[in-house]
Structures are given as structure tokens and as C-alpha cells.
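Heads up, one of the protein chains got dropped from this complex, but the rest are sitting where they should.
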Amino acid sequence: MERNDGRKVDQLRKINFIKDFTKYAEGSVLIECGNTKVICNATVEEKVPPFKKESGEGWVTAEYSMLPRATATRNSRDINKLKQNQRSVEIQRLIGRALRAAVDFKKLGERTITIDCDVIQADGGTRTASITGGFAALGIACKKLVEAGLVEENPIKTTVSAISVGIVDGVPMLDLCYEEDSRADVDMNVIMTGEGNFVEVQGTGENGTFSMDELTKLIDLAKKGNEELKLKQLEVIG
Amino acid sequence: MERNDGRKVDQLRKINFIKDFTKYAEGSVLIECGNTKVICNATVEEKVPPFKKESGEGWVTAEYSMLPRATATRNSRDINKLKQNQRSVEIQRLIGRALRAAVDFKKLGERTITIDCDVIQADGGTRTASITGGFAALGIACKKLVEAGLVEENPIKTTVSAISVGIVDGVPMLDLCYEEDSRADVDMNVIMTGEGNFVEVQGTGENGTFSMDELTKLIDLAKKGNEELKLKQLEVIG
Amino acid sequence: MERNDGRKVDQLRKINFIKDFTKYAEGSVLIECGNTKVICNATVEEKVPPFKKESGEGWVTAEYSMLPRATATRNSRDINKLKQNQRSVEIQRLIGRALRAAVDFKKLGERTITIDCDVIQADGGTRTASITGGFAALGIACKKLVEAGLVEENPIKTTVSAISVGIVDGVPMLDLCYEEDSRADVDMNVIMTGEGNFVEVQGTGENGTFSMDELTKLIDLAKKGNEELKLKQLEVIG
Amino acid sequence: MERNDGRKVDQLRKINFIKDFTKYAEGSVLIECGNTKVICNATVEEKVPPFKKESGEGWVTAEYSMLPRATATRNSRDINKLKQNQRSVEIQRLIGRALRAAVDFKKLGERTITIDCDVIQADGGTRTASITGGFAALGIACKKLVEAGLVEENPIKTTVSAISVGIVDGVPMLDLCYEEDSRADVDMNVIMTGEGNFVEVQGTGENGTFSMDELTKLIDLAKKGNEELKLKQLEVIG
Amino acid sequence: MERNDGRKVDQLRKINFIKDFTKYAEGSVLIECGNTKVICNATVEEKVPPFKKESGEGWVTAEYSMLPRATATRNSRDINKLKQNQRSVEIQRLIGRALRAAVDFKKLGERTITIDCDVIQADGGTRTASITGGFAALGIACKKLVEAGLVEENPIKTTVSAISVGIVDGVPMLDLCYEEDSRADVDMNVIMTGEGNFVEVQGTGENGTFSMDELTKLIDLAKKGNEELKLKQLEVIG
Partner (left out) sequence: MERNDGRKVDQLRKINFIKDFTKYAEGSVLIECGNTKVICNATVEEKVPPFKKESGEGWVTAEYSMLPRATATRNSRDINKLKQNQRSVEIQRLIGRALRAAVDFKKLGERTITIDCDVIQADGGTRTASITGGFAALGIACKKLVEAGLVEENPIKTTVSAISVGIVDGVPMLDLCYEEDSRADVDMNVIMTGEGNFVEVQGTGENGTFSMDELTKLIDLAKKGNEELKLKQLEVIG
């Protein structure tokens, strides 16, 4: 069976990283997953949130937003409604949790790394692209901390990547584009470490429900995808 | 092995529903899961959001909030910060998705049912209690719609309940209280239909990561819990 | 003359306090005045607002809110409109002023007691129920401060209770329910100490105006009501 | 006994109205009560709020604000805090209720009169000055409606004025300035019609409580003050 | 050629300053430019914004707002929309920049002067009237600082005034009223020092574009106007 864009069911879209996409951030990549494009910028600041003060430990947090015209129709900016989009809130919490799993806060020391994920073009999978690209930006920033002698050891303890899987027309598939995602009966985002363990698994029966068997099949596809993403991440971080 | 409160690892906390907890809502229950207590009120309104206008279909949505002193220390109200708590945003989106899986929108017709979940006491598992109690309120409201002749057939197509499971001190456990939840290495919320299918699965490695084997064990525990919850729900809806 | 619910014109609705309604607050009661039900939680915090810093004195403040479905039709949450309901603002300022009249701030020391009044069911008189129940929660919290040895003397210097009175169909009445309140020509809230002095008197000619003679009659009724409420309060505080 | 500014206890401050203080409003006065100065502008608009639509009746509402430097120290603007000052909310609700008591909504027809009360200098009694000045602006606007043939009969059914009274150093006094108000044990705002009936009475024991006897004395003082204010109002409206 | 109000093309409207318009501000004037009237209050506070902390230097900032009924139709207050009017934002930034050009921050020392410009009647040219009146209020406040011995030397280093010019019906004109402004093809605000140098020039082709020749003519008119305004300012400051 072939998908609209000619991919096989277990095939990722073309993944591309542009390193140093912007010049000021401590870590910056543009991640392209097919037509989904996200600017991921990592900022290192010598301060921590109140609950980490005097703990000797650092913190990692993430923010997610879409440009108004990242999508087929224009969405008005959050600031014009004075409310952050609820989907964005959910996504940036997920990105933050995922990336914190990759970091040893003791080794990071009392500093905060903020990962800004700004979607400039959205064709499905923006949250998983943000995690995968966000990890690359985080990794680049941590490497610079080591090189600058600001930390003794690299605080990155494992890679973290994410991919979406889903069941479309009854068929389990890897890396759904928007058109597939909108038709999917089951949609799952699987965030994994480089060792193949789960950081987070979120499966939703968008138009129905799913069984343990389907869950297992989807997770197998996701493992394959995350394995490939890990290699790309290591390459861009260097 | 025995837990702090004497429960077995696969034992739910004492579940209690107080039906008609408030008098104006079309469906109202207080759900008590141990020390976690949530008022779940269902409101039926003869209107739908813009994207459902003239579709002949209805909608189900949920809102979640905690009283300032539902917890050991007082949290200031969202309105005083002019921002909805980000955790609440994430939770109410989850509750809404879960309850929509239970409803046939065609049978509901062009009306909206809003499920308000207001936590008056929080001891872990407030999001799953909100889904389980919210379904009961929804079920009561739908039954009244049938009795009032406003809908021809009951729009409820299946029961939906939710329970948390997690790995604490290396041991998979059912229905974590706050103290267990805060020590858990893995935390998972499993939302299921009465038929035992998944509506949503969200597993997070809070202090680490987890394997497929652990995932499977946790889901088995959740199945047992949800089966018991379903029976309680059917009893209260009547 | 008999009222809709069979009460005499100078008769209170059935008053009921459920002590320790929630478990974390330093003082917690559910007050039921007929069908009006308000959760009153007192929180003690070891801090004071800026204008009390280094004064050696404490502070008492109140917040008031209604659950969306406390009333016959659903009201949207303040946070969704990004504005606190103006009626709630007015009421919580009244509750705060009333309860501060009961407290010796020197004896309280530099700590703040916040009284959260959350209406779960509204059938008229929610602001007076909040004051009467709020005082009970405050009294319980202060008693605990004494028992814990945190204050030398109980900072409560008098009881404070409140009741509504009004003129309905030309007849002065005690403790209006919603239906009576909405028909009232004059509506008055009378807040008194246990000694029978006024803390605050607010009388409004909702559908007209009123005379000194009517004012006097209403205040007499309110005295009777507050005297009964005081006894209930003392009982629940213990 | 003489007061700081040489007034007798039952003497109003110098009252002055500047009619047509601004040129665009349908009714505009600057009211000066001693050093308290409030711009009161009445705007007539051919629309009503939703709850009055197709009722054949009009509406009257009020807004109250202070310039940042109306007081001895500067207060930041509400918009910079994104919250309306809670005291302003309480006051503008009071002004609105008071002025509505003066108007026959049927005669007004389906139009809204908004009274903007902007305090440019505050020396106590800004809420009562706003009501007294606001009524004058309202009266001027209603007179113009009659003159323009937009209403058949003048919708004003009675004058409404307001004055503060209080007990300072044990002495009941009329029309407190800021310095007196800040020392007062009891503070009362009395809003009356031209016929001497009460529209609203709000008495507060700021630093203590008060008795029926004190209440009666204060109200007598307020009657005297409001009688004088009524004459001034009639003069300015013409 | 004569204008609607009888003025010549290079003639200012009648300018009037009322000094000490309010009594609490360190500097206060009401500026009247024809029918445009703005209250300008200068507040001196012994604090500086974060970026000036421990610099030994002060700061000057401005806020601009219009009363709801300053104009022919009523505008709702910013706070009711939870957003500052965008035009007001632009104007208050301009006023702030203009007035900062007049002040030696070293001589001012670590204090902030805030200029509040509240338009009570608007007939064109409110931003230039705010700058011209705001400078007068600033000058009065600085003079008081000298007199009180709080600063050694007057921090005012030059006068700053502003006037609008424009091309209406092809004719360059000085000091446009609202009616002229709304018909203008080119509108320019010119802010100058007493020495005749530019502080800021903002020219806009409202209904078209303009040439260097037109720009030069407009600036000549503005010079004449600002020269006259300077004399008025010096007179009111004294």
C-alpha cells in the first residue's frame, strides 16, 4: 500500500536539519519534516525558577507557538485574544517534560535552558518535530556550555526524539502528515530515548477507540522512526 | 506488599458517588475517590459552537478547576493571575476528548453538554476522577433528555472511565494517591470504554523512562480498575 | 401571612453547618441556608500584604466565587472572560470588611487569613451566608492557632454574622430566598456583632425607595436573625 | 465644635457645579465638593444591553475612574495592571443603581444613558459627589431629549443625591473630607430622592461598630445635606 | 484664504494654560488649544526603572489617555477591552521621547518624573498639545525640585514644544483642528527645542504622498508655531 505522497507505511517524511538557523541563540536549528518546519532555539540563562533556587540544579522549559499563517487559513495571534491557545499550552508542556528527561540537572547547574519552538509551516506532527528539533537545539547549547567551560560534564544524559503514528483507513502508519492525521482513527505520539525506552506515550482514539493489539503495532512503528531520528540528531549536534 | 493506606497494589481507593449533589445542573454528582473529591455538573444548552452550526450534531466540552484550598497549600485563583493554570488547560482538554468518545453527536442533536469538574479536595488522580465522575453526570443528563422527549435515542454509546496507574518503588500500582504519585517513576492515565477499548492512554516517565513490558503491566492494572469503575457508574446513572 | 416555603416573615431558613467539609484548610465549613450552599475555607499563611509589613499586625481578606452551575442557568467562568464578575468583586470586598471587624490584628500577629467563599448552590443570600459561614471558618482557624501555640490569645474579638431582610409585596421579611429577593422592593443586608452592634448595613431600594420607618422595621428583623445565627456559629466553632 | 476646615458638624463643603464642562457629552458637569472634583459626562446612545432588547425600555449605567494623580500619591492606571480597581468596581455599581432609581425606563425608550464619572481631584466623598454630579449630567441629558422631541415626557421621575456622613472622634458629622474619613469610626453613604426617601444606605464601622442610635443620628445629618444638594442640582439642570 | 474658524493659515488656535489645575501633582496644567483640552500632571517619584538602577540618572516617562466622552461619540475605556488603545500607545511613546530630550538625567538624579496627559476634550492636535502642556508640567515640577533643594541645578536643559501642520485642500496650514485634520492630505507633527532644533518630525501622507518641497514648507510653518508656544510655556512655568 502506498500513501498519498508515495511513502511506505513505515517510512518517515524527509527529515532535514538546518543548524545555526538563527545567530543569537545558544542552540538553533530549523527542523523540516516534510512540509512541517519548526524553528527551535535554545536560550541559556544564568537563573532558575523559584522552586529550583539554591538547589544546585538547573531547569529546562519549552514554549511553542505557530506563526499566524503556518496553516492553510490564518489564525489570529494569541496576544490579540489575550489567551494562549489551549492546544499550544498542552503541546509546550509536553515538549518541556520530554526534554527534561534528557538532562541531568545537577550537571547543568543553576541555569535554565528555554527551548522556543516556533512553527513556521504546519503539515502535521508539529509537536513531535518540536521535540526532535528542540532536543537538537538543546544538545548544541549543552555542547557549547562544555566547550566554554561553564559545566564540567555535558548535562545531556540521553537523546530524546518523538514521532507520531496512527491508524488511517485501518492501517497503522508512521509519521502522519496533516491530511492523514485528520482522517486517522487513532493518533499516537511516542517519545523515546536513544536507548529505546519510553519518555512519554500519548495515544488517542480520535474517531473511535483502540485495542492493546493496535497499541503494540503502533509502538513498533514508532520505535523504528525514533531510531532514525536519533541518528539525524546526533549528526546535527556533532 | 502493602501500601501506606493498607491497599493492595491492584486495589482502587474507596469510590463513592453522591448523586444530585447540586440541584440546578441537568446532571450532578460528587465523586469521591479516597480523599479526592470532585463536583461534576453537566449543563445542557440548546446551542452549539460555530464549527457545529447547522450540522445537525451536538457537542460535549469540559472545564476543570480546583478550589484554592483543594490542596495542602493554597493556590491563588486563575482570575487573579488573568491566566488559566496550564495544568488545568491540559486536563480539561483531556476530559473533553474522553467524554466526546462516549457520545453520538447525531443523536444528541444541536445542543451542547458542558461538564464542569470542580475539585474541592485533591489527593491525586483528580483528572481521572473528573472523567469518571464527569461521565456519570453526562449519563444522568442524557437520560433526562430521553425522559423529557428531547432526544429520541440516548446519545450515550458507551461508558467511559479513567484511572491512574504507576510504578512506585519499582512496583506497578493501581490508583495512586498524591503521596504515591509524587514518588512514582512512571505515571499513566488510562481511559477506557465499557468494552475494554482504549479511549486515551497517557504514560509519562516522571523520574525516568519505561519499557514496553512495564507499559503492558500498567495497562493490565488499569483494565481491572476501569472495569470496577464502570459498574459504579452504571449504578449511579441508574 | 405565610411565605412560599411555609416560613413566617421573621423566620430564618433551615441553617446547617458541616464542619471540616474539606480536610486541608485550617478552618472549613459548608454552610447551608435553605438551598443556598457555600464552602467557606480559611487559610492561614505566615505573610502579610505590603501595607502591613513590619507592623506586628495581621490581615484578613476574602474571596468569593460561584461555581458555573450554582444557578438555574450556567454562568461562564471569570477566567474565560478574563474579568472578575463585578458583583463578585463587590461581595468579596464586603465579606473582607465584615470579617476584619471580628479580628484583633495585633493578637493575630504578622499572618494573613484568607477566607475563600465558593458558592456551590445559590438560592438568594449568598453574600450573607458567606459572611456567616466565613466567620465560622475563621473562628475554627483562630482556635487552631491558639491550640498550636502560634498565638497567645485568640484574635477573635467578637462574632460577626449577616442576614438579608427585605420588603416583599409590602411586607418586611427575614432571610429572602431568590424568588423573594427578585420580587423585593427593598433589600437590605445587615451585618452585626454578637453584641448586637452593626458592622455594616446596606439597604437598597431595588424597585423603588424606602423610608426611615421601613429601615427601622427591617433592622429589627435582622437583629432577630443575627441573634440566631450567632448561636449556630458558636456551636460549630466549639 | 469646629472642624479642621472651620465647618460646623452639619455643614456641607462648598458645592459648585460647572455646567457644560465638556462640549460633546449630552450632559456634562464638573462637580466640586470642596477639593473633591469629578467630571460627570452623560452619553445618550440609541441602543440597549441584551437583557433590555425589545422591551421598549431604556437603561442607565455608570462608570467611575480616578486620574492617576487625583490623590496625594500617584496610582497606576487600571490598564497597566489589566484589572479594574476593585474599589472602582464597587463604586460604579453603586452609582449605576442610584441613578437608575431616578429614571422611568419606559419613558426613556430603548436607549442607554452612560454616566462617566472621572475624578480629577479626590479629597473624600468621591462616590457621593459622583452620584450627585452624575444626576445633574443625567438630568441635563434628559432635558435635551425632551427638547429634541426624542422622548415625549422627561424620563426623570425624581432627583437623586448622595452625601457621606460619619462619626469622627465620637462626633457625628456631615460630608467628611479625606482627612476626617480616614479617622472615622463609622462611615455612611446615604443616597436619597428629592422626596426624602432612601435609594440606598451603606453604613460601615470602619474602625469598630455602631448602634441604632448612631445610625439614626447619621441619617438625620444626611437628610439635611441631601436637601441642600437637591436645590443645587435643580438649579444647574435648570 | 480664511479657515472655517477664521484663522489665517499660519495662525495657532487660542492657547491657554491653567496652572495648578489639580492640587496634588508636583506640576499640573490644563492646556487648551482651541477646543482641545488636556490635563497634564507631572509626578515626581524617588525611584527609577530597572535599567536606570544605580546609574545616578533619572528617567522621564509619559502616559496618554482620553476620557470616554472627549470626542463626539463615546469610546469605551481601555480597561473594558483589557487592551490599551493602540493609538494611545503610539502617542504616549512619542510624548515620552519628546520630553526626555528636554532633561539632563544626571542633574535629575535617581528619580522618575511621570507625565500623565489626560485628554478631556479632543478637537485635533491632542498629541502635540500633550507634549506642549506636558513640558509645562515637567518644567513646574523641576522648578519645585530646585526650590526644595532636592536637585542642585534645574535638570531642564531646553524647552520642548510640538505643533501639527498639514496640507488641506492643497494649502499648507498650521495647527489643524479635527475637521481640518480629517480632510488633510499630509499631516505632520513637529517637535522642537527652544533653540529651533528638531526633537522629532513625523510626517504622514494620510491620503497620498508628499514631496521634499511640501515637507520644507510645512516645517517652516511649524517653526513659527513652536516659537509662539515656547513663549507661552516660559510664561506659565515662570
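Annotations
The chains carry the letters A, B, C, D and E, assigned in the order they are written, with residues numbered from 1 in each.
As a convention for this text, contacts are C-beta pairs under 8 Å (C-beta built on N, C-alpha and C of every residue); 3 or more make two chains touch, one makes a residue touch a chain.
Computed from a predicted structure; not experimentally measured.
Displayed chains that the missing chain touches over the full complex: A, E (touch as defined at the top). In the complete complex, the hidden chain is touched by one of A:39, A:131 or A:236, namely A:39. In the complete complex, the hidden chain is touched by one of E:4, E:73 or E:209, namely E:209. Across the interface with the omitted chain, chain A contributes residues 22-25, 28, 35, 37, 39, 41, 43, 45, 63, 65, 67-72, 74, 77-79, 82-84, 114, 116, 118, 120-121. The chain not displayed touches chain E at residues 82-84, 86-87, 89-90, 93, 97, 101, 158, 192-193, 195, 197-205, 208-212, 215-216, 219.
The definition used in the following text is that only the chains that are shown with their structure count from here on.
A rotation of 120° superposes the C-alpha trace of chain C on that of chain E, rounded to the nearest 5. Separating the centre of chain A from that of chain C, both taken as means of CA atoms, is a distance of 51 Å.
Per-chain CA centroids place chain C at a distance of 27 Å from chain D. Centre-to-centre separation between chain D and chain E, using Cα means, comes to 33 Å. Listed for chain D are residues 82-84, each touching two or more other chains.
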